[in-house]
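Every protein chain except one is present and positioned as in the full complex.
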Amino acid sequence: MATRDFPIVGDSLALGYRFQRHWNQSMANAFFCGELGAGVFLAAFLYGSVIGMIVGVLITAILKTYFHLSHMGVPERSWRAILRPDRSWISRGAISIVFFTGAAILYIVLGRLGLLGWLGLADSAFGQGLLWLVQLVAVVFAMVVMVYHGFAIADSSSIAFWNTGLMPVSSFSYSFFSGLVVTMNLDPRAGAEAVGMMPPIHSAALIALVLTIIVLAAMLQAANRGAPGARKSLGLLLREGPYVKAFYGLVVLAGLVLPFVLLFAPSSRISDVLILVGVLAGYYTFRSLVFKVGLYDPIISFAPES
Amino acid sequence: MARYGMVFDIRRCIGCNACVVACKQENSLPDGVFFTRTLSEDYGVYPNAGRVYIPTLCNHCEDAPCEKVCPSGATYTREDGIVMVNDALCIGCNSCAVACPYDQRTSLGKDLFEKGLFGQGKITDFEKQGYTRFTPGTVSKCDFCSERVDSGLDPACVVTCPTDARIFGDLDDPESKPSKLIKERGGRPPMPEKNTRPKVYYVT
Partner (left out) sequence: MATVREHVQNSLKKGKWIRSTCKMCLHSCGTIVHVTDDGIINKVEGDPTNPSNNGKLCPKGNSAIMRHYDPNRIKQPLKRTNPEKGPNVDPKWEPISWDEAYDIVARELKKALDDDPRKILPSLEHFQKMNVWNWPLAFGNQNSFQSGGTMCGGAYHPMNGYIHAAFAVANDALHCNYWINDGTGDGFSSHLHAAAQANWVADARIKRGMRCVTIEPRLSTSAAKSEEWIPIRPATDRHFALGLCHVMVTEGLCDYRFLRKDTNAPYLVGPDGTFVRNADGKIYVWDTESNSARLWDDPTVGVDRLALEGTFQVEGKECKPAFQKFRDIVDKCTPEEMEKVTTVPAATTRRIAREFARAATIGATIDIDGRTLPLRPAAYNYYRGAQGHKHGFQTNHAFKMVNFMVGNIDTPGGLCGVTLDDQWIDKNRIIPGENGMILPQPHQLGPLPPFQYPPSTYHLLNYFPVGLHPPHLNLVVFENPEKYGVDFKPDVMVIGHSNPLWAMQGPREKWFEFMRSMRFIVVCDIIPTETTMWADVILPSHDALESWNMTMIEPPHTEGMCLRQPVVEPLYDTRSEEDIMSELSERLGILDAYNEVINIVSGFHHKPELLLQPGRKYTDREIAERKGLLWNDKPLDWYIEHGHAVTHRRSDKFYRPWEGMRLHFYIEDMVTIPRDLKAKMEEAGVPFRNEWCWDDYQPLPTAVLDPVHSEPPEYDLYGIFFKEIQINFGESLSNPWIKDIVYRDPVHIALILNPKTLEKQGLKSGDIVRVDSPTGRIYGRVGASEGMHPDALGVSNSLSRIKVRHATVAHAGGHFNDLLPYDLGNTDAVTGQPETVCKVKLTKLDDWPEPLKQGLLVYDIVDEYQRPGKVGSH
């Protein structure tokens, strides 16, 4: 393992850290939309917001698919992505998308738009059982979609900053938090009061935000104490380089601090919108920066130890 | 069945990158695409400064992460240990590229084949006869010149290296050149802590 401090060398022929540029902005967009959509769906589901569920499914099904296809080298063949669920998180994710989207749409249509009633199954045990199953599948796979992106990013040991168990946790916490924020904006009446075991949506959002902050802090700390490549990537976020302003300004201030402050204040339409803008900006920037600051380690060093 | 690997002799390598150009020739690589690179590492403080030249290429890992993460099964390992890409199956998702700790994968973007080696969209006859092997959008990498190896030849980079710094052969044969070098001069693989079990070794 390299213990010297190597420079970041881009694509030059010097030995050093090389930027990850294979998963570019399209991929970041796809991941963001996938996580966000599933998170919106889950939050909307918990607070009974139909519009939220619909928006969530659409974001995942349409936007994520679009961005994946625009990143994919051979989009005509993208159906092959589902072929290796035994090994590949991409395959697992692709399959999960299918199940999530299908079940979510079914649930919305059957349970929320009244198709079950129209089919005359609303009161039957079969109808209730079907609805329960569909809703279970939708929720479970929504959670899988929320979390699998993080697993995919963290899967290999190649990019040290990504190689942490906290990555899927951050995916989940960020997407759930954003989902709550989107839902409370789309549907101001949803979650105004407690629903079932869920507290009022603003409280839930605050709790989710705190968890997100903790996970993020833990991830940064793990990077700080981790492999040299992780520390190097962290430096690009915190210390110097073209991404520092975006990290502090958008991810931290707009995406975490501003919502935190506003969630404490009495809620209003304006503050909700501000929270939404800040959160989406912060989350999108975070997802993009994770891709941009990913570094490959220097392959092998022969400098004499001294 | 052989188990092919390579040894880089760091004492010999002069960093000329003839290997890089030979590989580009042999494989009709588009502009800016490298299946192998020879890096340089500067160290020390004047006047005790030094520089080492370090050849790199796909390590054809025994435990290849690129193969594990490939969702379509395009990346596979031959019986003789060469890790290959079946570009008829590749969807160009680049998961292999972010999974490779050594960054030895290249995505062959469509624009590369349109721009040409000289830019300006002027595609030379050499490129025309060569580019037909590629599917734009797929990800590719060094394959130890598998076709040449199947014909009993060494990889192009090995053949051209002016200082014989690249040594290719069967790692399972104790009398092969790479096996002997690894034994006699203590070959070590790059980043063993990544647990991919590379079949490329470095000797000093």
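All chains are identified by letter, namely A and B, in their written order; residue positions are counted from 1 within each chain.
Definition applied: a residue touches a chain if its C-beta (ideal position, glycine included) is under 8 Å from a C-beta of that chain, and two chains touch if they have at least 3 such contacts.
This one's a predicted model, so the numbers in the text were calculated from it and none came from an experiment.
> For the chain left off this view, which of B:2, B:84 or B:159 is in contact with it?
Missing-chain contact among the listed residues: B:159.
> Taking the full complex into account, what residues of subunit B touch the chain not shown?
That gives, for subunit B, the contact residues 9, 11-12, 14-18, 20-22, 24-28, 31-34, 40, 42, 44-47, 49-53, 94, 103, 106-109, 111-112, 117-120, 122, 124-130, 133, 145, 147-148, 151, 153, 156, 159-165.
> Need a quick check: the contact residues on subunit A for the chain that isn't drawn.
So the residues of subunit A touching the missing chain come out as 9-14, 19, 21-22, 24, 71.
By our rule, only the chains that are shown with their structure count from here on.
> Based only on mean CA positions, could you tell me how far subunit A sits from subunit B in angstrom?
About 34 Å separates the centre of subunit A from that of subunit B.
> Would you tell me which residues of subunit A are touching subunit B in their complex?
Answer in residue numbers: 1, 4, 11, 13-15, 18, 20, 22-23, 27, 71-75, 77-78, 80-84, 87-91, 94, 152, 155-159, 162, 294, 296-304.
> Report the residues of subunit B in contact with subunit A in the complex, numbered from low to high.
Those in contact with subunit A are residues 10, 17, 32, 37-44, 50, 52, 54, 56, 65, 68-74, 89-95, 97-103, 105, 107-109, 135-139, 188, 190-191, 193-196, 202, 204.
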